[in-house]
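Note that one protein chain of the assembly has been removed; the remaining protein chains are unaltered in position.
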Amino acid sequence: MTFIKELTKGLIKDNPIFVLVLGLCPTLAVTTSVINALGMGSAATFVLLCSNIIISMIKGITPSKIRIPVYIVVIASFVTIVDMVMAAYLPDLHKSLGLFIPLIVVNCIILGRAEAFASKNNVIMSIADAIGMGLGFTLSLTLIATFREILGAGTWLGMRVTPMSYDPMLIAILAPGAFITLGFLMALMNMIKEKK
Amino acid sequence: MRLKTFPGGIHPHDEKHYSAAAPITKFPSPQRVIVHLSQHIGAPSNPIVEKGETVLKGQLIAEAAGFVSLKQHAPISGTVTKIGKFLHPTGAMGMGIEISADGKDEMIQLGDEENFLELPVDVLKERVSNAGICGMGGAGFPTFVKLSPPEGTSIDTVILNGVECEPFLTSDYRLMLERSEDIINGLKIIMKIVSAKAGIIGIEANKPDAITLLRKLCAKERGINVVGLKMKYPQGAEKQLIYATTHRKVPAGGLPMAVGVVVQNVGTAVAIYEAARYQKPLIERVISVTGPVVKQPMNLLAPVGTLFSDLVEYSGGLTQPLGKAISGGPMMGFALPSLDAAMIKGSSGLVLIGAKEAKSKAEHTCLRCARCVDICPMNLIPSTIANAVKYNDLDMAVKAGLNDCIKCGSCAYVCPAQIRLVQWIDTGKIRYAEAQRGK
Amino acid sequence: MNKNDKLIVSPAPHVHDKTTVKNVMWNVVLALVPALIFATYYWGLRALLLSLTGAVTAVVCEAIIQKLRKVPITVNDGSAFLTGLLLAFNIHAGAPIWLPIIGAVFAITVGKQVFGGLGNNPVNPALLGRAFLMASWPTHMTGGWVAVKGAAMSGINNLSHIATNLEQLSPKAYELVTSATPLNVAKSLRDSSFIAEINAQAGGIDLGGRIFTGLTEMETLKSLFWGNIGGCIGEVSVFALLLGAAYLLYKNIIEWRIPLFFIGTVFVLSFIFGGLPGSGTSVMLPFFHIFSGGLMLGAFFMATDYTTTPLTKQGRIIFGIGCGLLTIVIRLVGGYPEGVSYSILFMNVMTPLIDRLTRPKAFGRVKK
Amino acid sequence: MMLVILQSSSILGTIGLPVLIIGALGLLFGLILAIASKLFEVEIDPRVEEIIAVLPGANCGACGQAGCAGYAEQIVHGGEALDKCAPGGADVVAQIAQIMGMQASAQTRKVAVIHCSSGGYENTRWKYYYEGVETCKAAVNIAGGPNSCAWGCMGLNDCLSACKFDAISIDSNGMRLIDLEKCTACGACVKACPRNLIDLVPINRNVYIKCSSQDKGGEAKQICGSTHPCIGCGICMRKCPVQAITITNNLAQIDYDKCINCGLCATVCPTKSILDLLVGTRKKAEINPENCIGCTICTKVCPVKAISGEIKKVHVVDQEKCIGCEQCVPKCPKKAIEMV
Amino acid sequence: MGYLGEIFVMAMTAIFIQNFVLSRFLGLCPYLGVSKKLDSALGMGMAVIFVMTLASAITFLINNYLLIPYSLGYLQTIAFILTIAALVQFVEMVIQKNAPALYKSLGVYLPLITTNCAVLGVAILNTTALRSDGVTEYNFLDSLLNGFFSGVGFTVVLLAMAGLRMRLDMAELPKSMKGMPIALILAGIMALSFYGFMGFQI
Partner (left out) sequence: MKYYLKLGFILFVFCAIASGILAYINTLTAPVIAERKAREEEETRNSLIPNADFEQKVTDQGMIYYVAKDPAKDELLGYTFIAADVGYSSTVQTMVGVDPEFEVLGIQVVDQAETPGLGANCTSPSFASQFSGMSINDLYVDKDGGEVASLSGATITSRCITNSLRESILDVQDEDQIGGEQ
């Protein structure tokens, strides 16, 4: 029962982006297109899952003074694995995600979940938490990317979805557009929450 | 004529034409007066008469309750009919002594010391103290206290405030025209008391005849100068007047004596003169009853404690329904809930405005136009203070100058968004005092 | 109980200046009318149409949002109209009609209403709208300029001794003559190879070097002053803008510090650094810089926006100097030919910090 | 030398070398941190550490502090509120409260009540038409406040805007109403009211004076816009079975340490200026005829004369009259009276 | 252009043209989180400048003397983040002990910096960054200065943001806009206002 609860909380109730407001850097940087969002989402989910498992296993043996370095080493290893594998087999995605793959290390979602959840719960629960949070992260990224890609490029997942006469609003895929889009999406979430 | 002034300030229309030409008229003795026990800054006076007692005009009816307090005298002869709460000209209720006239207008015995300037300083000071004189410009600081600087403070200049920068009011102006000799005598007495070498009479440029007259009279006096000032509000504020006339800056939180200056209103000077020479207590003063809805705007010499309603009646009543009655000038005066209040020693005017003109506009969000910042004579940021008070950020309010505000009202006057800056700042001051007490 | 038979009691002061938010805003609109008339004269009714479209859209948009937010509708205070008008003034007359519409909607929504409306916006909404349009549709914002009737757009009329008609010009010279605005020309002339080619076509005379000084000759300045030269709708005529500015200064609606220090900084810096390769420094250069582009419009009508500029006098001086500095930096080394709007936007963002730094010392307070 | 060897041999080189280098880095940093932690040990309040452990550690900054540690520090030393951690939610708040030793629920919960029955436009007698800043704190300083009663509610809603829990609303009479469920007794409204009309009373005390006027009876009646001012007549004081009411400055006051919630005062007040929240819900006395010996003690103690009966006969409680004050119950020698 | 010119270019680039927060999307969490009050923003900014400078220097050494000589480029991430995490923790301990006053104003922000991607970002970017000639790689001093200027760039926008947000504390925002949404929109507006610096050819 709690397994399901931990699994689903990341989707809406504790959504990492819209509710917890964690991991904004990749959120804003890579959501220029849906494909990037999916790529980043799955990469982060993978790292989150693996590091949650390991950290919940080693939670008893790390003294507090070196807890953060140890966690970070664990996370960084998985990030590097993702980085290498992606470079080898998904080179295009690797190129467009660029700097933000190594930066998954410092994505506060991952260290945050490690600290807040995995270091206090058992492996099974940590898996549920990781999958839930990862999915929540991926879905949020995709949602933001959907808005930005359609507005800013007129396409979705690379397919043209707007009439040819539509002149894409470039700002949506530029930096200011990223902030403003996310800002309005969050305001929308607040509005929905208030109505409830 | 080179005019002096201070930085900042505003130029409201002076509106003095209503009563400027009206000579001082003596108000006939009223049926009933109310002598408020709080006519001044400091502890309220202690009544020494009881209900039913008969008093003579000029008789002492309340003692000073401490150093910073004031003696009060009966302005008419009659019977004490009530000691209780009455409407104070600040609009709130305050303790006062009601005296009903016996119609005889019998006065206590006065003296006449022709060589009043020869009197020793101690005697002069005592006479001022016994006469119950306080500042007659509005603030009402006990004059005796002002004339007793603490040991080690040396005063070199006495400034007489004949600025009367508040719109509408003309009582000081008429006084300067009609009692100029007495004013100069009063100034000389003050200079003697505080042993100052220089005396300055500051007058704004919209009263050129007063400037000319006093200049002429002062020409033969040593050490006394009449300074013409640009027409600007709030030039009558102590610190601004001192800066305008002497270029000295009174430190924040300090008193004028910190820069060797004593400032007195011209009305106060007259009262001091009368006290020194005749030992006459302060029981009457000149008050302007003016405004667009007064039938016959006047400058009345009326007993302290006369009801405003009596004054209005004497001035011929109203031409239109009354909207707002202001005790004092329109920039810093108090709007009254009714005309049942009685004038006090600091009441320089009663301004009556019709119902239509009295309406004010609703507040708008601050535009940050910075007009208030540009004109603030104290160099503060009124809009920020007001906003900080509104959103409960006292810290910010203090940083923007909350405690330095003199509440002159210039900022609220110019604000295009009609924000009641002075009221917000005032509220902030109260909150701040509460917070300080809480600590 | 009827309250109205009671006397009114309110806090002092009991008298008030006549200026209100409403008449401030509409006075600024009035001050922009000469520029609008000149623009309409030079570019025809299309300029008028674009301007009014922007203004009306802004007003309608503000009304709708206020209705949705269930707050009092205050569009008659003129601020939305002004924002829309200023936004349209920052668009050239050849732009498609939907550009000012979308720009105005963005300016009012993101620039103003999300912050709670007039008085709370952090940056000038009209400039934000323009920056938004620049980022979104650079092709529409920087291309498709319409020439003023009877004049070369760039205002360069002194190439006649190279060729009698445009076809005879080399690509570069052609480019120069057909450049959208004088500032674009100035930008192109920063490339030395460019000048070399112009000189070559002119038969070895140092023409390239002189083109710019040529530009600044009285004739060109005159064009700039009266406005028969390329540019955005509102930049049209220095004369018309100065007329409006004089009115605002006279009415005490804007304060002189920001415009003076803004324009002054541009003037001084362009005198020192504005020289182009080969041309040296010309006395006329500073005048060219202050007369061209959106400087007059920006300095008098947008950098003086109450809400987004510093409160204190010293703050306004810093603000003006900052705007001027950034403008000249962007014009000389930046990616855009014109930098007025971005420099004002940037300084808007810095305004709270400037306010903090220039908090005045109360009268009678001494430095600690 | 080792490195060179490792580099040369392939398997050792490709895997051993990185292990060695990064491992060495780890060892180095581990040692440095270990030594540093001893060398630079600082006494910290153990509660800070405990709170840090409880907090989610996301360092998100939602609390307005710089990270979780900063927030913990502020809770312990800066008196910061406990409920600022958005990611943590209610659980974390509870845990922090435990660490801080705050037993908010152990004490009797208090609620705020307003000691005025006027307020709003209609129920107030006005002195003048007020034009100014719409806050009580400001208005009270303009000519003593716009309403005639110097002790009454001005209706400018300082309490309402001070309440962060949405517990204050305006009822149909224009009076401010406190929702006792939502009220957390934070005291914000108490501080906000410039006329000190609000104070905190234990929630289990349901009777309070709805007036603060210190004017004399006649004046108070004239000045108040509502018909419910306290006129200081003293009837409640005399009727109170436990002497919990005193009259000072023409105003009744209830001492809640003594009050037994009987509601008697509310029924006797001639101006209805005492509000009894329990009216109609109290249990009423009933005499068990089997146990009643007709001693008449109860008839004497009943403040509303609801018990009748002759001596040595079974007494009856008039249910209409009984207000449920329970005065009779402890007095009955035979325990014959029950509250039902 | 002499080395001073090079430094100037580097500073302009790091602070205005390629600002870490507004155009690289790095360090957003503290940017949005610690910009509610000007004082804490200043503290955070100072802490970031300090750590970024130090981290740039140390990671440069690790990269050039350990990773590159033994061709362990793929271990860059793990080595850098380990260094940064340990460094931050170490600095925190030292300051807490030896400069309690400094710790009070600066130290509390330090743990937050471990997860500030701007620090790791600058370390990684330093390894690939080129001087303005487009050929020369960064040397030790370049890296250190770049770290410093990037920190300054972060601080500048953080302070401006805090200033703007403090102003909005005193405004009637629409309810749904309060908090994060308005901060993000402000960030967007700031990013747009920095567009004037785009395409600079210094």
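Chains here go by letter, A, B, C, D and E, matching the order in which they are written, and residues are numbered from 1 within each.
We take it that contacts are C-beta pairs under 8 Å (C-beta built on N, C-alpha and C of every residue); 3 or more make two chains touch, one makes a residue touch a chain.
What you are looking at is a predicted structure, and each value in this text was computed from that prediction instead of being measured.
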item: Touch with the omitted chain, as defined above, among D:Thr14, D:Asn204 or D:Thr281; value: D:Thr14
item: Touching residues (missing chain, whole complex) on subunit A; value: 32, 61-63, 65-66, 69-70, 73-74, 76-77, 80-81, 84-85, 87-89, 91, 95, 98, 152-153, 168, 170, 173-174
item: Where the unshown chain meets subunit E, residue by residue; value: 18, 23, 74-75, 78, 82, 130, 134, 198-199
item: Residues belonging to subunit D that touch the chain removed from view; value: 14-15, 17-31, 33-35, 37-38
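By definition in this document, only the chains that are shown with their structure count from here on.
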item: B-C compared against A-D, more contacting pairs; value: B-C
item: Gap in Å, rounded to a whole number, between the CA centres of subunit C and subunit A; value: 42
item: Per-residue overlap in subunit A, given as positions that touch at least 2 other chains; value: 21-22, 65, 69, 73, 108, 112, 171, 176-177, 180, 187
item: Where subunit E touches two or more other chains at once, by residue number; value: 29, 32, 75, 78, 82, 86, 89, 115, 171-172, 174, 177, 181-182, 185, 188-189, 192, 195
item: Subunit E residues touching subunit A - in the complex, by the definition given at the top; value: 22-29, 32, 74-78, 81-82, 85-86, 89, 114-117, 119-121, 124-125, 174-185, 187-189, 191-192, 195
item: Touch list for subunit B against partner subunit D, complex; value: 90-93, 334-338, 359-360, 363, 420, 423-424, 426-427, 430-431
item: Complex contacts: residues of subunit B adjacent to subunit E; value: 365, 387-388, 390-391, 393
